[in-house]
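Encoded as structure tokens, the structure appears first; notes follow it.
Shown here: the complex without one of its protein chains, the others still in place.
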Amino acid sequence: MYDDLKADVCKANLELDKRDLVIYSWGNVSGIDREKGIVAIKPSGVAYEELTAERMVLVNLEGKVVEGDLRPSSDLQTHLELYGAFEDIGGVCHTHSTYATIWSQACREIPCLGTTHADHFHGPIPVTDEMEETEIASEYELNTGKMIVRRFQGLNALELPAVLVANHGPFTWGRSPSDAVVNAVILEQVARMAYGTLLLHPGQKEISEPLRDKHFRRKHGREAYYGQEKEE
Amino acid sequence: MYDDLKADVCKANLELDKRDLVIYSWGNVSGIDREKGIVAIKPSGVAYEELTAERMVLVNLEGKVVEGDLRPSSDLQTHLELYGAFEDIGGVCHTHSTYATIWSQACREIPCLGTTHADHFHGPIPVTDEMEETEIASEYELNTGKMIVRRFQGLNALELPAVLVANHGPFTWGRSPSDAVVNAVILEQVARMAYGTLLLHPGQKEISEPLRDKHFRRKHGREAYYGQEKEE
Amino acid sequence: MYDDLKADVCKANLELDKRDLVIYSWGNVSGIDREKGIVAIKPSGVAYEELTAERMVLVNLEGKVVEGDLRPSSDLQTHLELYGAFEDIGGVCHTHSTYATIWSQACREIPCLGTTHADHFHGPIPVTDEMEETEIASEYELNTGKMIVRRFQGLNALELPAVLVANHGPFTWGRSPSDAVVNAVILEQVARMAYGTLLLHPGQKEISEPLRDKHFRRKHGREAYYGQEKEE
Partner (left out) sequence: MYDDLKADVCKANLELDKRDLVIYSWGNVSGIDREKGIVAIKPSGVAYEELTAERMVLVNLEGKVVEGDLRPSSDLQTHLELYGAFEDIGGVCHTHSTYATIWSQACREIPCLGTTHADHFHGPIPVTDEMEETEIASEYELNTGKMIVRRFQGLNALELPAVLVANHGPFTWGRSPSDAVVNAVILEQVARMAYGTLLLHPGQKEISEPLRDKHFRRKHGREAYYGQEKEE
């Protein structure tokens, strides 16, 4: 019944491995069927070479497993919180990819230092606050989600589909599970180039707003002219 | 009729992917038939695994599509401006390769720090000025080309077949589409080694002019003795 | 008679090569059968492409070869010392992997800068003292082991299954030879990200104890809820 959703989510998870964003069982991707109120997510702690569509876990919006023999990813509650807050997203992705994690560990947002960044993310990549001891002590994964949502007050989640959880690593999202993974791949490359730019030239300033908006609007929204015609 | 040109341009684009200079649909290569006044270029936003010679777009020197169902690369006007200004070039290439983009984002020219650089580029790799708001607002891609051409006043484009567009990334060119890609590959390696050299030894000076000229002339021009005999 | 042990140890050694932690004959993994008092270890100086289970060397706990035509790894005495001191471990691994070796050469412990580290290692990765001339002069490999054991006084070796030998490189261990290799792979990634974090943000502090303990306990011990149910 949810075969397509499970297949999409499985494929998106495998793509993390293929793109070298994960090792072992690190990372997880989910997808949502908003009409049915069902989320498919990677099972917890299963290695990528053992993933199949059948092994994806289906849960409802409260996180209760409705199909599947395996436990869902331990980050499930973070995913659900994001689906609740960002209405237009269809997929969520979490990795510990090298350079995005380096920025997360440094507790620094990634400034928009070039057009590669502006082509995909409309502004600096935000970093959350560090978590309080009480937020860690209970419902940790849920609180991680809440922290992200709080950080996005006033921001457009679809124009800025990535966040760095302080001391931890990145979450990305998109209209579909595969979009969320594409954003994770691009975030990693943007993070790597921003890292190199600041090591080569500490204090390098962000690009101008007109240049940033120009590049973002070339690829996104009604005036986009990059790529081939398609409904967005 | 332009089957050879389209095949050459397609192959050069695929080489970008093979050499790890691009991800997804980033980057583009074009080639020109100067007799006929026709340019073949990658279609916009098409992934490398879906490229075929048939899908290359043919345009005239005003940028009007004369063959092909797809939109040309959004960077087309930059390519055309370079063909207009640099009479001896037959191919143009644009990437967001990691280290060349880092230098572009740092808005710094790449100094000639070693013979690897001097073997291929006769002087530091120039960086353009940053663009003004009015240059961004209309005809952005054309203005990018004009900015590059302006930066090359007094420089020999064939002896220095690369530029860094400030805040953006590199363009390279050459006698053919494949030459333009070779220069993009070598630029990336030169950029990577210059980056490492300055991190290890900030303030390292450029190599001497005699050493630079010696290496460049070993490989280029009438006194070249590197490689096997051939007409150049 | 020890076919399974030899097969496990061989496979774990080959994994080092597959995961790009070694070149040529660098690195070595061993495994122990505690009931029989037998250790299987990689032969010294043999390249990975020539390793087979049959070529693994069996030694007793004094280091005397009991089966095999080849010399055991020159680091054997270090392995034996660790088996003697850490009663619950079943495998030991030594590599010169790039980033873990960089930290070893810098003679600095790896601070716990993020949850990736805390997921796997319960505290900073310790670095040994530098060796005295007399410790180098005789029984060097044995003394290397003693130095590690001394450094672990008061530490829980299974919760912190890695050490940096100053000026040298990492040793890791685990419940089995393959666990020891998993820890070497993760150590390398943790070392790489800690290196990048401090280059980007010198002076970055360790994560809080509650966050560190939360992540470690999600994956280890009685309250673990990461992964699927299994006996640990």
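Per-chain residue numbering starts at 1, and chain names A, B and C are given in the order in which the chains are listed.
In the analysis below, contacts are C-beta pairs under 8 Å (C-beta built on N, C-alpha and C of every residue); 3 or more make two chains touch, one makes a residue touch a chain.
Just so it is clear, the model here is predicted, and its values are computed rather than measured.
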Who does the absent chain touch among those shown?
B, C
Considering the whole complex, which of C:M147, C:L198 or C:L211 touches the chain not shown?
C:L198
Residues of chain B in contact with the chain that isn't shown?
113-116, 182, 185-186, 189, 192-194, 196-197, 199-201, 204, 207-208, 210-211, 214, 218, 225-229
Touching residues of chain C against the unshown chain: what are they?
23-26, 43-46, 70-71, 74, 96, 98-99, 101-108, 130-131, 133, 136-137, 140, 167-169, 195, 198-199
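In this text, only the chains that are shown with their structure count from here on.
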Can the chain contact pattern be summarised as a line, a ring, a star, a complete graph, or none of these (other)?
line
Chain occupying the most central position, where position means C-alpha average
A
As a quick test, compute the distance in whole Å between the mean CA positions of chain A and chain B.
33
Chain centres from averaged Cα atoms put chain B and chain C apart, in whole Å, by 47
Among chain A residues, those touching two or more other chains are 199
